[in-house]
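What you see is the complex with one protein chain gone and the rest in place.
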């Protein structure tokens, strides 16, 4: 019986190592073995009890924050470092990358290891209600009234924001950002190729029929002059943005974050089974069939869409701003929504002023709620919102000729990209921060072209945009249940109708199926919520 | 402490003391199992109380234990879903087609590699077929999009050359499953074949020599020596595969999914993902997961029982 001694020794070593749950060969000297303190909850502070503002006693708060792709570590952000000097409040950040943030947030709640506050946390309405009513999140309305003059002022100015944030039990459990910049709220502006129009001697279309003719001319007359019929008359990232872009011409809006119209009497209508919706689908089907609409709209990914957008082959598309087609900016002009067969002419989807719900919340373990609220409120003021967005004047930004703040060139020309460079200074890039976005602090997302396009769209904006309402727990559960099937069915049918896999003979069947899925109950739930909040 | 002869174990022993003797002489084997069993108890069994949320309405603030019981509500919700049968049908058909078409491929590949004479070429084939395992699904699906594009993808270019009409592969429900399974085979065959290659290398060369002396051709040697040599591994992997019938990898399907191929691409896993992500319904997703697990486990037990009765390799 002979054994290779080498193996015997190795094996023995492994067995010994096993008993120590360690490993002989592995690197024990790694810094990672240090069992350091994790950012635990409520590790607050040497400070005095929750006394007052201006207290010179330093305070420490723990916050769970979401790190978007562009964001650097929060603790290194200039904005927070500077802000700590101003406020004497130190924030211990647990900043989690966006790709795992949802899980981490769930764990924090489920294991009851709450931080003092949640920042850029995307707390969903469902979560706000569940955790708020069960006492894990602190009601904020009194704190806002007492400690947050800026937020209070915005609530007064835009009462719909207050309504959108208030839960059915009357409490506010989470705050959103507040977007009063119209350009940023219209994410699907129609842009049309004015060079092509000029070349073909056409006018900007004003009706759906004219639009059809213009698109046909784009398709057939080689406006890009390369001798090939490779033009894409109308392009969209996906069906959702196409429908969102054009729905206003058929009188369809997207109120309360769903396929909903609200009329002047306050009647809520979910239009998924509506004849006007059918009309729109038939129109889009025609576009698809005549190859006026990019035929890969359903399977293409985002890079493919963007590469088409910048290929110089596109006649018309829906998008917020000029940055996505920077190089072809001169070719396109922001146009107006066309008038539909029933005389409707408006912008169908406009984001509510309270745009990103759940941007900030305070947990019940927070010992300094007043200080926390004061700390936050600054970002909703004139000065603070510029500070939050741009950092320190001279160091990271300067005031331009128009009196607006602009980032310094070294940031805009950073080899990592401006967004990433800004993300090292402020959490703003990536969106969803608790802040006020207005025309004074948004030079970057408010180009002259965008402003001009917004200007032209003003007459066509809906009078009011209602945000998705907060529902009580049982209605919320019921709605989730109903929408689980309805949304899948409606999305799928929409694509099939447009592409032609489902003929319009089957429309009644479609409507009946939606009925069977209790579409009327969905409408009812939204109606009740509307009546409670906005009436 | 001595290794007991296997024949000895075959003798039925009903008396308790004999069993005790057999156990005590092998106490060191139990000692070896100590650490692994501790691992399973601590990291697998201790958290299992979490399964109860399938029967509860989980509210984080109240914890797993404190959330209210709702009985089978979550399950009936799933069963009552408009799409329940479609999800089951798609899940099972993808699994079964994979079992038929994908499962044998690594075996055939291993046998093929085993038969390659030149050791350099052999190494090449092994190395290259193993690489796709490391390619992220996003890229695999991205490449499918580029290759199969309805207009300028090279597959459609070839079809055009051949005078055939272009096919919009990615938007057609009929093509979804073939594309999914074929690309899965491409990605996994090399990595999965490694197990079989290892098993093949465990076969005693004397068996091949004996077969050669008996005048067996190469193909016959493959059939009568190689194949039986890896049969236990094949059987075990087959049993485990059956135990996964209700689970299909969802990430790739999700990436390939669009509104037009939904009718053949929507599976339980993608459905649960949509619900879980959009609505954070832990109890519901736990219930669906448990439903899957129970069916999988029952299937596994049945197949294992059958394998055992036939005298082949089995899990227990």
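Chains here go by letter, A and B, matching the order in which they are written, and residues are numbered from 1 within each.
Criterion: contacts are C-beta pairs under 8 Å (C-beta built on N, C-alpha and C of every residue); 3 or more make two chains touch, one makes a residue touch a chain.
Simple rule for what comes next: contacts and distances are computed from a predicted model.
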{"item": "Among \"L-lactate dehydrogenase complex protein LldF\", \"Acetyl-CoA acyltransferase\", \"Predicted Zn-dependent peptidase\" or \"Carbohydrate ABC transporter permease\", the UniProt name of the subunit that does not appear here", "value": "\"Carbohydrate ABC transporter permease\""}
{"item": "Touching partners, among the displayed chains, of the absent chain", "value": "A, B"}
{"item": "Contact partner of the left-out chain, one of B:88, B:167 or B:236", "value": "B:236"}
{"item": "Candidates A:152, A:166, A:310 or A:438 - the one touching the absent chain", "value": "A:310"}
{"item": "Hidden partner chain, residues of chain A it touches", "value": "1-4, 7-8, 11-12, 14-15, 17-18, 21-27, 30-36, 38-39, 68-70, 73, 94, 96-100, 103-104, 106-107, 110-111, 302-304, 306-307, 309-311, 320-321, 323-327, 412, 415-420, 429-432, 444-445"}
{"item": "Touching residues (missing chain, whole complex) on chain B", "value": "1-6, 8-9, 19, 22-23, 26, 28-30, 32-33, 35-37, 39-40, 42-51, 53, 64, 109, 112-117, 121, 123-136, 138-139, 142-143, 146, 149, 152-154, 186, 190-191, 194-195, 197-206, 215-220, 229, 232-233, 236-237, 240, 243, 282, 286, 290, 293-294, 296-297, 300, 313, 315-316"}
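In the analysis below, only the chains that are shown with their structure count from here on.
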{"item": "Chain centre separation in whole Å, for chain B relative to chain A (CA means)", "value": "38"}
{"item": "Interfacial residue positions of chain B with respect to chain A in the complex", "value": "35, 59-64, 77, 81-83, 142, 145, 149-151, 168, 170-171, 258-260, 262-263, 266, 274-275, 277, 279-282"}
{"item": "Contact footprint of chain B on chain A as seen in their complex", "value": "18-19, 21, 102, 106, 109-110, 112, 124, 126-127, 130-131, 134-136, 239, 295-296, 298-301, 304, 480-481, 484-485, 488-489, 491-492, 494-496, 499, 501, 517"}
